[in-house]
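Let me give you the structure first, and then I'll get to my questions.
Note that one protein chain of the assembly has been removed; the remaining protein chains are unaltered in position.
The block that comes next holds chain A.
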Amino acid sequence: MSIQFLIALNRQGKLRVSKWYNTITDIQKKIIIRKVHKLISSRDHQKQSNFVNFDNKKLVYRRYNGLFFIICIDSQDNELSYLEIIHLFVEILDSYFNNVCELDLIFNFFKIYYVLDELFLAGEFQETSKELILERLNYIDRLD
């Protein structure tokens, strides 16, 4: 099992976070983002599940206000465990940015990678302790 990519899109389809775990070209990234946005934004979030098939893979997504956090995984993977890892990711962002909002993701776009690189590596889970990750992030911030 592994993550193919993790992205966050706002309702208009603007990309706010993106991390690709396979080497693909910029054009392919753009195509994927457009397809994913079309797929996710057309779903009824009251009546439909948080999972949707996508090109032999699965998308697992969760909406926080105007932002969709989306992970693409293999079709055999345990969907729900990825749904909760999205939540863990958002909780960590929330603590790190002290009440995170879309603007934080824009102005600190490079710091999102600090967080991602502690949580995942090579598309796999690396560390899932919120406490340890936040400790590490605070340490990194003090480094300069």
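By definition in this document, a residue touches a chain if its C-beta (ideal position, glycine included) is under 8 Å from a C-beta of that chain, and two chains touch if they have at least 3 such contacts; residues count from 1.
The definition used in the following text is that contacts and distances are computed from a predicted model.
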Chain left out of the displayed complex - its UniProt protein name, from "Ras-related protein Rab-43", "AP-2 complex subunit alpha", "U6 snRNA-associated Sm-like protein LSm8" or "Tetratricopeptide repeat protein"
"AP-2 complex subunit alpha"
For the chain left off this view, which of A:Ile40, A:Ile70, A:Ile85 or A:Val115 is in contact with it?
A:Ile85
In the complete complex, the non-displayed chain touches which residues of chain A?
1-2, 15, 18, 21-28, 30-31, 44, 47-53, 55-56, 76, 78-81, 83-85, 87-88, 106-110, 113-114, 117, 121-122, 124-132, 136, 140-144
